[in-house]
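Showing just some of the chains, left in place.
Each chain gets a letter, A and B, in the order it is written, and its residues are counted from 1.
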Amino acid sequence: MAFGRLKEILLSDLNIDAESTDKLMENLYAEFPMLSHLKLRIAVNQKIISGNTKLESNDIVALMPPYSGG
Amino acid sequence: MNKVKKIFQNSAISPRSIAESIARHASKTDIGAHQIFLGQIRSDVIENKKVKAIEYTAYEDLALNKMTEIREDIFAKYQLTCMHIYHSLGVVHAGEICLFVFTSSKHRNDATLACSEVVERIKNELPIWGREIFEDDTHQWKTNVF
C-alpha cells in the first residue's frame, strides 16, 4: 500500500514477492528511482517497523512519506 | 485492547458541530475548563499560486490505532474529564476547519497541556497526508513545519 505522494509514483498498490522489507525496498528503488528522495516510514500489517523485517506471503506493507495531517 | 474511537469525517468541521460538542458538556458539572484547538486551511501563496483547498487522505486503520495509543497516554498523564478529536478527510477549502481537538478537565492546567500535546502528536504521529490544491488545480504535497 502506498500513501500520499507515493500513490502518484507507484500509481496503485502492488503485489510483490520479497523475503524481507529490505529486499522489497531494494526492488522498489530499482524500479522507481524517485522513491529514494523520500524519507519513508514502513509499516508491516499496521505496525511501524524500524529495522529490516522478515515478510510472509499476504503481509501488507505500507510505505508512508512524511505525515502532514492537522 | 481499548475501544477504538473514530476521528475521521469526510467533510470540513462546521462551527455548528463544535457548538454542539461544547453544549453536550453542560451536564458535566465537574468540568471547570475546556481547551479547544482548531486547525483552519490557509490560502498560502506558493510561487505565485494560491492554495484554494487541501485534500486529506489517511491510512485510517493505522491512524485510529495510533490515536487510541495517544489517547491512553494522555489520559494516564493528565486529569481529564474527556477528550474529543475530529480530523477531516477529502477536500477542505481555505477558511474551513480540518482539525478539532477538545479537552476538558476540572482545573485548567490539565486541559491546556493535554490539548497542546495531543495536537503535537497528531501532527507527528498520525499517518495523514495533505495535498495542497492551487487555484489553477495543480497541487503539491503539504509538509508540516515543526
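Here is the rule we go by: contacts are C-beta pairs under 8 Å (C-beta built on N, C-alpha and C of every residue); 3 or more make two chains touch, one makes a residue touch a chain.
Note that the coordinates shown come from a computational prediction; the quantities given were computed from them, not determined experimentally.
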Fill in the blank from the handout: Total copies by chain kind, whole structure file, are A x2, B x2
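We take it that only the chains that are shown with their structure count from here on.
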Completion exercise
subunit A and subunit B have mean C-alpha positions lying a whole-number Å distance apart equal to 26
Problem - Residues of subunit A defined as touching subunit B within the complex - result: 1, 3-5, 7, 41, 43, 46, 48, 62, 64-70
Exercise for the section: Spell out the residues on subunit B that touch subunit A in their complex, using ranges where they run on. Expected result: 39, 56-59, 61-62, 65, 87, 98-99, 119, 122-131, 141-144
